[in-house]
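Got a structure for you, written out below as structure tokens; questions coming shortly.
For subunit A:
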Amino acid sequence: MTQMLNFKDVELYYDHVYALKGVSIELNEGETVALIGANGAGKSSILRAITGLRPIHAGEIHYMGDRLDGMSAAEIVRKGIAMVPEGRRVFPYMSVKDNLLMGAFTRTDKADIQRTLESVLERFPRLKERYGQQAGTLSGGEQQMMVIGRALMAKPRLLLLDEPSLGIAPKLVQDIARAIVAISRDEGVSVLLVEQNSRMALSISNRAYAMSTGSVALSGNSKDLMGDDRIKAAYLGGDL
Partner candidate 1 sequence: MEQIIANGLYLGAQYALIALGLTLIFSLMNVLNFAHGQMYVLGGFVTYTIVAQFGLPFIVGLFASAIVLAVVGALIEKFLFAPVIRKSKREESTMLLAAGIAFFLDAVILLVFGEKQRGVPKIVNGVLNWDFRIIMPYDRILIGVLAIAMIAGFILFMQYTKAGRAMRALAQDRMAAELMGVDVKRYSMIGFALGAMLAGLVGGLLVTITGINLGMGGPTSIKAFMMIMIGGAGVISGAIAGGFILGMMESIGLTVLAAYGDITYLVIFASLMVFLAIRPQGLMGKPWG
Partner candidate 2 sequence: ENPVLKIGFVGVTSGPAAAWGISNQRSMETRAAWLNELGGYEIDGQKYDIQIVAFDDQKDPKRAIAGMEKMAQEGIHYVVGPNVDDGAAAVRPVAEQNGIMYFPYAFPKELYTAPASNAVLGMVANYQSGPAIYKHLMENEGVQKVAFVAANESDPLSQRDGGVEAAKALGLEVVSDSVTYQVDTTDFTPVLLPVIQTQPDLLVLSGVSPANAPQLIRSARELGYEGLISTETAQDATVLQEGAGELANGFISVGGASTPELASDAMREFVDRYTKMFGEYNDESNTKVYALEYILETIKANPAAMTDVEAFKTTMDTFEAPNPYMVGDAKLTYVGTSSFGQKRQVSVPLVVNVFKDGAFETLFVAQVD
């Protein structure tokens, strides 16, 4: 397995709050890696650092032989990294179609874009039904599917997902989880998944990192972690 992403000793702070205090994570091609951890542990910050939304203050980020830190978000997207941000962030006054097309913004081959569009619509048939509707009027679950679809429109090699289950009804969370599995399986896309629903995250990932206040507390094989007592206590709970 070849290494795809190497996130090394990264430090990052906001105005005056330290969010990442020397975090290292790795991700191999084709893998699904989960990031779990308490509120404010820095999970979203890792994703922001990877996509260049936030500058890092120390450390390095390598992706397929390129160094990402210092690049602009636009450049990083062009390298094949797509992100579904926290809180969905749809373009509320654009149609579903235009939202999806925005996902393919960096691509130029029209016919190829059309093919991707069709495959996305096939994967999320609900979007096909709402094709011309303004995205802001979609329900929460539909919006979540749409932004995942939008990210897929970039034909990414690495997909970053920030809490896709947030505020979504259980049944839809299941649909989304299945979609993630399918995307990784069918298209060979690597996935970095931030989730609060740790049980779900560990079930559908190969490896996982558990974060606590700005650093990695535990990492390893998802199956092993699922059985780990510390994880059980902190993230899974015995009593479901």
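How these were chosen: all candidates are chains of the complex that A comes from, given by their letters.
As a working rule, a residue touches a chain if its C-beta (ideal position, glycine included) is under 8 Å from a C-beta of that chain, and two chains touch if they have at least 3 such contacts; residues count from 1.
Here the structure is a predicted model, which means the values were calculated and not measured.
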Subunit A in this complex: which of 1 or 2 touches it?
1
How about subunit A: which of its residues touch candidate 1 in the complex?
51, 53, 72-74, 77-78, 82-83, 85, 89-94, 98, 101-103, 105-106, 150, 154
